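Handing you a structure now.
A single protein chain has been omitted; all remaining protein chains appear in their positions.
Let's look at chain A:
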Amino acid sequence: MSSRPEHTAPPEIFYNETEAAKYTTNTRVISIQNDMSYRALELLALPEDKACYLLDIGCGSGLSGEVLEEEGHVWVGLDISKSMLDVAADRGVEGDLFEHDIGQGLGFRPGTFDGAISISVVQWLCNADKQSHNPYKRLSRFFTTLYTCLARGARAVFQFYPESPAQIEMIVSSAMKSGFTGGLVVDYPNSTKAKKFFLCLFAGYAGESGKAPELPKALDGEGDSVAYSNQSIRERQRRGDKHRRPVKDKDWIQRKKELARARGKETANDSKYTGRKRKTRF
């Protein structure tokens, strides 16, 4: 019996209420999802200090979307599991949510999005869960429609868990056939646990130079521990970007709490400690 969820059930069935609950209560799941979303955002290489219109493919309960929110972007999320989307809606994420099977193609106008991220999703497309499913066709339909709805020069970053080298080949070749350039970035290739596959795709390129963008460098974790470095975020902090206001400040928390109260949900009381960081020793 393999431990791969794709072998257990189709995604809309596998991600039921119990599974969805893990994504809000299990801090380990949350922190891994967060790290991967930050890394994906880093690989997207969006222009600094500009809010962008982004697509989150397989947004689930909106963990990755919250990372985008935190960086000030406006996002749209797609997922096939209604239970996960309900959790996202309950948590009051700001992005627009859609119940969507990405293998059926995306229905957005050409040039809509400034970028797309996807965390642990594309490997699901390699499975045929119904008699009518043809993985090759579904992958190609997905990538061609994604190419259309991205703006020129936009990037798409997919973190995924390939089952075999053949599956990597299947996904990458399908993306290339749909017109994308780019390729695979493997973080921590020498670690079994921390190894992560990121497929970085470029939808054309916008610069004047007519030169294709270079593939970002992978993290190899030498000297560093296995945890993610969030390099660009650290650099920004070091540079002392004073103009950046944290998005999740006290006002933001207050707004979310009021929203939750308006919806009749249990909310923590307001106090002078609201929105303050805990001391590290806690």
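Assume a residue touches a chain if its C-beta (ideal position, glycine included) is under 8 Å from a C-beta of that chain, and two chains touch if they have at least 3 such contacts; residues count from 1.
In this text, contacts and distances are computed from a predicted model.
Enquirer: Given the choices "Ribonuclease P/MRP protein subunit POP5", "DNA primase large subunit", "Multifunctional methyltransferase subunit TRM112-like protein" or "DNA excision repair protein ERCC-8", state the protein name listed in UniProt for the chain not shown.
Expert: The missing chain's protein name, per its UniProt entry, is "Multifunctional methyltransferase subunit TRM112-like protein".
Enquirer: Looking at the whole complex, which of A:3, A:25, A:132 or A:164 touches the chain that is not displayed?
Expert: Touching the chain that is not displayed is residue A:132.
Enquirer: For the chain left off this view, which of A:8, A:26, A:104 or A:190 is in contact with it?
Expert: A:104
Enquirer: In the whole complex, not just what's shown, which of A:6, A:35 or A:86 touches the removed chain?
Expert: The single option touching the absent chain is A:86.
Enquirer: Of the residues A:28, A:50, A:193 or A:277, I need the one that contacts the missing chain.
Expert: Answer from the full complex: A:50 touches the omitted chain.
Enquirer: For the chain that got dropped from the picture, name the residues of chain A it touches.
Expert: 50-53, 72, 74, 76, 78, 80, 82, 85-86, 89, 94, 96-101, 104-109, 111-112, 130, 132, 141, 145, 149, 255, 259
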